[in-house]
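Here it is: the structure, laid out below.
Here is chain A:
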Amino acid sequence: MSTGNIGIPTAEFLASVREALGRTDEPPADPYAPLQDDLAALTEQAATVRERVARELPDLSRQLGETAALRGWNVARCGGVEEALDYVVSLATQLGATSVARSEQEVFESVPVDAALAGVGAMCWPAVYDGPEGREAVRRRLAESGMGITGADYAIAETGSVVVLPRQGLSRLVSVVPPVHVAIVRPQDILGTLDDLFALRRLEFHRDGAQGNGDMGSYLNFITGPSRTADIEQTIVVGVHGPREVHMVLLDEE
Partner candidate 1 sequence: MAEVATREFVAASQAAVRDEQLRQALRRAGSGFDGTRREAIAEVTEDVWEDWRQQARSIKEHTIAHLDYYLAMLERNVQAAGGQVHFARDAAQANAIVSEIARQQGVRTVTKSKSMVSEELGLNHVLEEQGVDVFETDLGEYIIQLAEETPSHLVAPALHKTRGQVAQLFAEQLGVPYSEDIEEMARIARVALRQKFLEADMGISGANFLVAETGSLVIITNEGNGRLCTSAPRIHVGLAGMEKVIPSLQDLAVFLRLLPRSATGQRITSYMSMVTGPRRADDEDGPEEFHLVIVDNGRSRLLRDPALRESLYCIRCGACLNVCPIYQRVGGHAYGWVYPGPIGSIVTPGLVGVAQAKDLPNASTLCGACRDACPVQINIPRMLLHLRHQQAESDDTNQRTVSDTDKALAQGFATVMSSPWLLRLGRLVGRALSAPLARSGKIRQTRLPLVSRWTRARDLPVPAERSFRDRWRDELSKGGN
Partner candidate 2 sequence: MIQDERVVLPEWGGSANLARRFAREIALSQPPPIRASLFVTCIIDQLYPEVGVSVVRVLRRCGVEVDFPEGQTCCGQPLYNSGFTQEARKLAVRTLDALDGSQYVVVPSGSCGAMLRVFYEDLFADDPVMLERAEALRDRVYEFTEFLTEVLGVDTSPVERPAADGPAATRTVAYHPSCHLLREMRVREAPQQLLNNAVSVELVDLPDAEQCCGFGGTFAVKYPHISEEMLADKLASIRQSGADTVTACDMGCLMHIGGAISRQNLPVSVQHIAQVLDGGEG
């Protein structure tokens, strides 16, 4: 059963805000420019982003790797799939991980980690809840896994970040519960700046018509380096509630 609105009525609350501001319920006289973008404008902005990113890709890829390393990622630049698989396998071996969770994403069709890990005795399994195990069992298995692997929906050169959009096949927990997270980044995932990211997400949100009718999904995770805290004497410790170690596998080509 869902809980309905139990605060004070919206109209009453907004009226008190208006009263404090001394204004009427007119929209802003000077409309806010970004919110005037229609679908055509957003489409064009997104296309501009894509064009620029394509043009600057080698630079952006280099910048991503450098920045990510500064922000605490272990960056593995891999010329191809074989190299990437080798990296993942040797990582799992080093960690002694026998259970490796992964998402169900397109990237694993071209980067077959399951088979590669099986070769060294590590069980790589898709953390999806619609299997026979049920939700609680999957969570328990996640908590016991030594490593979680996901793709990247985007990777941001400006900040050295990986963006994942949890959805069907991509649990919110794969990248946060196991102590080590590996993100596989393909060239087509790379963007330049935060502005690039939000331009693309805005288009996604507005794509299906008038404002609010689109959907860009329930969650966006912007990940930059390991989990960390400095809450005791401003001393940095990694791996508090999230992964202590994160690896960015940068595929130069798929």
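On the choice of candidates, all candidates are chains of the complex that A comes from, given by their letters.
Assume a contact is a pair of C-beta atoms (placed from the backbone, for glycine too) under 8 Å apart; a residue touches a chain by one contact, two chains touch by 3 or more; residues count from 1.
The structure presented is a predicted model; accordingly, all values stated were derived computationally and were not measured.
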item	value
Touching chain, any copy counted, for chain A within the complex - options 1 or 2	1
Contacting residues of chain A [partner candidate 1, same complex]	1-10, 12-23, 25, 27-28, 30, 32, 34-35, 70-72, 127-129, 135, 139, 143, 159-161, 166-173, 176-177, 193-195, 197-199, 201-202, 205, 211-213, 215-235, 237, 239-243
